[in-house]
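All protein chains of the complex are present and in place, except for one that has been dropped.
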Amino acid sequence: MYRNGVLEKEGFPVEEVSEYVRDPDNTVWFDLCHPTQDDLGVLREELGLHELAVEDVVSGHQRPKVDSYDGHLFITVYGIHVDDGRLAPVEVDVFVTANALVTIREDERFDIGQVTRRWDATDGTLGANGVSFLLHGLLDYVVDGHLDYVEDIDGRIENLEEQLFDEDRPIDGRALQRAIYELRRDLTRFRKIAMPMREVLGTLLRRNQGLVAGTAMAPYYEDVYDHVIRVDEWLESTRDQLANLRETRLAQQGMRLNEIMKRLTGWAAIIAVPTLITGFYGMNVPYPGYGSGWGFWLSAVLIAGISVGLYAAFKKRDWL
Amino acid sequence: MYRNGVLEKEGFPVEEVSEYVRDPDNTVWFDLCHPTQDDLGVLREELGLHELAVEDVVSGHQRPKVDSYDGHLFITVYGIHVDDGRLAPVEVDVFVTANALVTIREDERFDIGQVTRRWDATDGTLGANGVSFLLHGLLDYVVDGHLDYVEDIDGRIENLEEQLFDEDRPIDGRALQRAIYELRRDLTRFRKIAMPMREVLGTLLRRNQGLVAGTAMAPYYEDVYDHVIRVDEWLESTRDQLANLRETRLAQQGMRLNEIMKRLTGWAAIIAVPTLITGFYGMNVPYPGYGSGWGFWLSAVLIAGISVGLYAAFKKRDWL
Amino acid sequence: MYRNGVLEKEGFPVEEVSEYVRDPDNTVWFDLCHPTQDDLGVLREELGLHELAVEDVVSGHQRPKVDSYDGHLFITVYGIHVDDGRLAPVEVDVFVTANALVTIREDERFDIGQVTRRWDATDGTLGANGVSFLLHGLLDYVVDGHLDYVEDIDGRIENLEEQLFDEDRPIDGRALQRAIYELRRDLTRFRKIAMPMREVLGTLLRRNQGLVAGTAMAPYYEDVYDHVIRVDEWLESTRDQLANLRETRLAQQGMRLNEIMKRLTGWAAIIAVPTLITGFYGMNVPYPGYGSGWGFWLSAVLIAGISVGLYAAFKKRDWL
Amino acid sequence: MYRNGVLEKEGFPVEEVSEYVRDPDNTVWFDLCHPTQDDLGVLREELGLHELAVEDVVSGHQRPKVDSYDGHLFITVYGIHVDDGRLAPVEVDVFVTANALVTIREDERFDIGQVTRRWDATDGTLGANGVSFLLHGLLDYVVDGHLDYVEDIDGRIENLEEQLFDEDRPIDGRALQRAIYELRRDLTRFRKIAMPMREVLGTLLRRNQGLVAGTAMAPYYEDVYDHVIRVDEWLESTRDQLANLRETRLAQQGMRLNEIMKRLTGWAAIIAVPTLITGFYGMNVPYPGYGSGWGFWLSAVLIAGISVGLYAAFKKRDWL
Partner (left out) sequence: MYRNGVLEKEGFPVEEVSEYVRDPDNTVWFDLCHPTQDDLGVLREELGLHELAVEDVVSGHQRPKVDSYDGHLFITVYGIHVDDGRLAPVEVDVFVTANALVTIREDERFDIGQVTRRWDATDGTLGANGVSFLLHGLLDYVVDGHLDYVEDIDGRIENLEEQLFDEDRPIDGRALQRAIYELRRDLTRFRKIAMPMREVLGTLLRRNQGLVAGTAMAPYYEDVYDHVIRVDEWLESTRDQLANLRETRLAQQGMRLNEIMKRLTGWAAIIAVPTLITGFYGMNVPYPGYGSGWGFWLSAVLIAGISVGLYAAFKKRDWL
């Protein structure tokens, strides 16, 4: 609980919330992690939340959004969590009333400590803005997480890019293929939680006059909005970059196949022609040189000469 | 028939509808399944429906939409039905007047019982909103069906994804190809019935003031609208995911071809070179070692040595 | 000529048009098929048409559109005609004045009889709406034609789809390729005439107040507009479906190539190894078993054994 | 110079322009081809043109646009010129004041004679609209050039299409590939000069009230606008058509490769099996029939029988 912008109390039970909230000078922050149905029921009564918003918390898997109810906002955002190389977003639901902020985390993978540290690090003047200040800290943390994630993806793509053109090491096609596939899958998933953030911030900035617009917090929300747009643009360029990688890989495969075929053809010729000659000299008919020494020398010269000649000709044309 | 939000009567014939409707305190719900031309004629007269709307019911295969006529709305939506693995949407046409809701189902595959159960499960206060409440229950059920469907598709895609990278089991290319084709076809079809839902809900929320906007039902319709957007966004990410799968499969095929060619080339060389040597020793000319023991040993050593040498060289370069 | 909504006269010459038109109770419909420059000149004077609109008729190949001039509208739409399997749209230009409708068909392939039959089939009350009623009949017929066409395309795609996965009959690749090409070409052409219809109907519904908006015909035009949107949406899903077909076909080709290569490799090995053995036993050096019976049996056993062994091994790995 | 809509004087020097322009009844048209910096300097002073507009003329390579300055408009459009099969657009800059039109051509490849002939061909009444009339003539000519160009492209695509499916003549793959490449490159370039025309005409029609909107010229500009939209739509369908061609060609290549591989496999088998048999009968071991007549007949029968048998089997499966 913050009072007049100053932290006053911590760790009180849900049931007391309504008491503190009654005093407009107080700003109450309440955090629930994986709450039970009952917790939510108590909360609902204490703060007068709308039934639908509470239902959304229970059912989970909402899209990032701002829902505006009488007397409170309901916001859903997703924090980034990477689980064994796979993107596993963590849902955070937020209730915003005049002087209370309730954060409901899906589970502990969303580190709320980072948010409180951010709150504490800001100097006092902004703290006077109450829930608007608290909400900003939360959103700022979430969006910075998105920014870090897209930067991380960008780095992984550059990594693959280097592998692609590294001439010293052969490419492990299977692993590369899989890495590209997984990057793209994660990007698709990330898009689902990052794109609607634009609307979330836009709604907060433009529609809800009391909370953000026209207050000293507005530039700070603008700043978060700016980061959201940066995430979006970066995401788009990342997708483009990945498509570039993917198509280049495909073209490389095609080129590689051509080269293999060229070599196959070349070596096949170098082996097949001498084989034909040995076949000729293996016939049971009295060809010139049959059974005589000069026949052997002629055949040997033919085999060696044609082999070397073909090899040189193909080498010159860059077929081998 | 509901009266002042309370269920009062069930199972009366079409002809009596106009009687009940006359009393504004009554809310009449009427359900027809695969009605005849005559049924619709009676209904049209009883409720004063517009000729064009009734024609739309008869001709069928409308797109999801809201048509606004004098004194009533005409809504078309599609329920999900999966028939032998293929998506087979079921059309449901709805007439909404001031105090009557008529649902006309294409056939029994749309389970109206689910909708009534949903109505009954809601507590009484909302029921006072009459047709608006009933319509909400129907739309909620339909959109939840869409949500389930897109979730199901998502699951099937993840399933295919696992097959794609399962290194223990060889991929049944033909079946995978077919599964991808059918998923995409179903997605295309589903899009056709799901995308216009956004407009349907949007129209109900914004334009028809008496029915939804400004009433206690508004947040509930907003909630359905939210689900519709979630379906849309999920659908988009699903399409993206499927494209990812498809292109990865294509790249795998290309990689596989390259590998097959590499191996083919390798083994061909390992067999062709000894064959050339046997050809040489099969010539009917007095080559060194012709007909003598050491000739055999030389040839045997050459054959074995070159075969093993090539094998080792190729194995080292990962060509076999 | 219709008078007060009742058909009165038929088959009078162009020159008399202005007489009939003078009486506001008359509704005149005039149909020209492939008119000469002179016919149009007379018409222009009789009805006071704008020079540019008449020029558009002469030059032909307009895009579907509504041009609004002082005292009259100029509308261009395209009827569907399929000529030897190719889409060959037929241009129909329409002049709409206060009480006259002039239809100018490019040639006889557009069956105006279908339109008059539609007019006659509607009951009398709507006929009182004069040109608005007549124009509706025409547009309704045209858009229904588009709807039929896109349905037909849909059917052809499903047909190809069945061929694609029919395992009993081999695919005639060349014919399938051509069919896909032609379907796509026709869809591109159809798009060119169907997409602008949305704007045509939209313009009629919203901008020209006297003619459609606010009259009893409005719902009927809405209905046509609805069909236009359905054509558009169906068109899009058709394009998607075709892309699905095309890409699946490509993937099948790639898979087929892989299979052919696998088998080629397998059989090549089964033949090449015994050939090597015969080569060995064909050498003119005293290998073990040279010229003796057990040498033959050993060679025969080797040849048969290795062939059968390879065949079994490849069969097990599904390489043959 | 036109006076009251009548051509009065021709071929006077730049320096006199301001004299004629002073009289509002005069309409002055001035044409410069590849002007020097000095010519433009004089012109600038005579007509009071804005420095930036003149700079744009000098620097060249502007995009098609309308710039609106105090007292004059500056318009840039591109005429079509095809140079050795490559699209080489010619820039034409236009200054429009109250009663003067200055056209500045990049070079002689833009035939201004065609524009004057168009002006002269129009009857006198429109000529009274002064610069608006002159400008229309110019834009009409330019846009008709675009229309002709896209029609020409369409024709070339249909030409390629015929080549693609002509079964009598083998396709010259290299030439086809190049033709497709060049068509697409030209389309991309053409797009760059044709797409912004929509904005140019739109700006003239809507924003600059004195010049076009509300005058008798408005329908004529609408007509040009209509052609611009037709160019755009045609361009889009052309791109689509070209993509169709390109992808079909790719699919044909894939199919062709499959066929080549099938035949290669088939013939390889037909040759390899008899070769194995001859190898068997070439062994220096007493196989049954060694050195005896019936051995020859058996081998001959085996060779011929297996060859014919394989050929028949493959032919039946359409592998050869």
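All chains are identified by letter, namely A, B, C and D, in their written order; residue positions are counted from 1 within each chain.
Here is the rule we go by: a contact is a pair of C-beta atoms (placed from the backbone, for glycine too) under 8 Å apart; a residue touches a chain by one contact, two chains touch by 3 or more.
Just so it is clear, the model here is predicted, and its values are computed rather than measured.
Visitor: Counting the whole assembly, list the visible chains that the omitted chain makes contact with.
Guide: A, D
Visitor: Touching the left-out chain: which of D:Gly41, D:Gly173 or D:Gly309?
Guide: The single option touching the absent chain is D:Gly173.
Visitor: Using the document's definition of touch, tell me which of D:Pro35, D:Gly79, D:Gly137 or D:Gly279 contacts the absent chain.
Guide: D:Gly279
Visitor: On chain D, where is the contact patch with the chain that was removed from view?
Guide: 50, 52, 56, 62-63, 65, 67, 69, 170, 173-174, 177-178, 180-181, 184-185, 188-189, 191-192, 195-196, 246, 249-250, 253-254, 256-257, 260-261, 263-264, 267-268, 271-272, 274-275, 278-279, 281-284, 289-293, 295-296, 299-300, 303
Visitor: Touching the missing chain, which residues of chain A?
Guide: On the chain A side, contact with the omitted chain comes from 161, 164-165, 219-220, 222-223, 226, 229-230, 233-234, 237, 240-241, 244, 247-248, 250-252, 254-255, 257-258, 261-262, 264-265, 268-269, 272-273, 275-276, 279-280, 282-287, 290, 318.
By definition in this document, only the chains that are shown with their structure count from here on.
Visitor: Applying the touch definition from the top, give me the chains sitting in contact with each of chain B and chain C.
Guide: none
Visitor: Taking each chain's centre as the mean of its CA atoms, which one is most distant from chain C?
Guide: With centres defined by C-alpha atoms, farthest from chain C sits A.
Visitor: Roughly how far is chain A from chain D, centre to centre by C-alpha average, rounded to an integer in Å?
Guide: 40
Visitor: Using the touch rule from the top of the page, what residues of chain B touch 2 or more other chains?
Guide: 250, 254, 257, 261, 264, 268, 272, 275, 279, 282-284, 290
Visitor: Draw the chains as dots and join the ones that touch; what shape do you get: line, ring, star, complete or other?
Guide: line
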